[in-house]
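A single structure is presented below for examination.
For this view, one protein chain was removed and the others were kept in their places.
Let's look at subunit A:
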Amino acid sequence: MKINLKVWRQKNNNTEGKLVEYQLDKISPDMSFLEMFDVLNGELTKKGEEIIAFDHDCREGICGSCSMYINGRAHGPQTGATTCQLHMRSFNDGDTIVVEPWRSRAFPVIKDLMVDRTAFDRVIQSGGYVSVNTGSARDANETLIPRSIADEAMDAAQCIGCGACVAACKNASAMLFVAAKVSHMAVLPQGQAESTERAERMVAQMDAEGFGACSFTGACSVECPKSISLDHIARMNREYLGAKLTSTNVQG
């Protein structure tokens, strides 16, 4: 396959970036999108040029590293998949493919296609945890959880924190990510102890990071590699409003 690429090149967060064109002639349709980038970087190395920086780790769709905005969509044209799960057979011979990093105030570009997603880590640190007794391991079936609730929690817990929701949202809102994290603990008995504080703290941190508000366009859920439902956003709204109305925290 012949592929024309337009890739965002940016030295660091303090310099202006631009789209740079590359041509690749011998691309196999069976290559993953990241393998195509490996080929390109190999050619750049041979020519003595600086390689394109991009995030990748597991290459099996569970780490959430491979953040690329491909042809106007987060992780490219496929739904329910990450960039590493996208194959070149999804494109046609001779296609021009535009590749950009996630665009968000809260995700500054580190270099080329790499963005700093530590804003998500800080949101998790603010309330995305449960308190447990340390010491000897507890019995696996000590707390019985009905199957339907476990499934609901698992649907939300599938979130890999890739940031596609932020990238796809017209407001660069992190609502689906934060909602998934609030939701998967809100439905489980283990999550009840910190339930009210969790929603308050995580939403406050989400706002502090500079993410936008939710317009409920549904773009996040469509582009989410784990297809996390908008139901979780509604649950977070309930959790948050409930917490605000009933918690004893009068300072905000």
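Please note the rule applied: contacts are C-beta pairs under 8 Å (C-beta built on N, C-alpha and C of every residue); 3 or more make two chains touch, one makes a residue touch a chain; residues count from 1.
Everything below uses one rule, namely that contacts and distances are computed from a predicted model.
Protein name for the hidden chain, per its UniProt entry and selected from "L-serine dehydratase", "Succinate dehydrogenase / fumarate reductase cytochrome b subunit", "Transport permease protein" or "Zinc-finger": "Succinate dehydrogenase / fumarate reductase cytochrome b subunit".
Remark: the omitted chain is touched by one listed residue; of A:Ala81, A:Ala156 or A:Ile233 this is A:Ile233.
Remark: the omitted chain is touched by one listed residue; of A:Tyr22, A:Phe54 or A:Tyr69 this is A:Tyr69. For subunit A, the residues touching the chain absent from view are 6, 8, 19, 69, 71-73, 77, 98, 100, 103-106, 168, 170-173, 203-204, 206-207, 210-219, 222-223, 230-231, 233-241, 244, 249-252.
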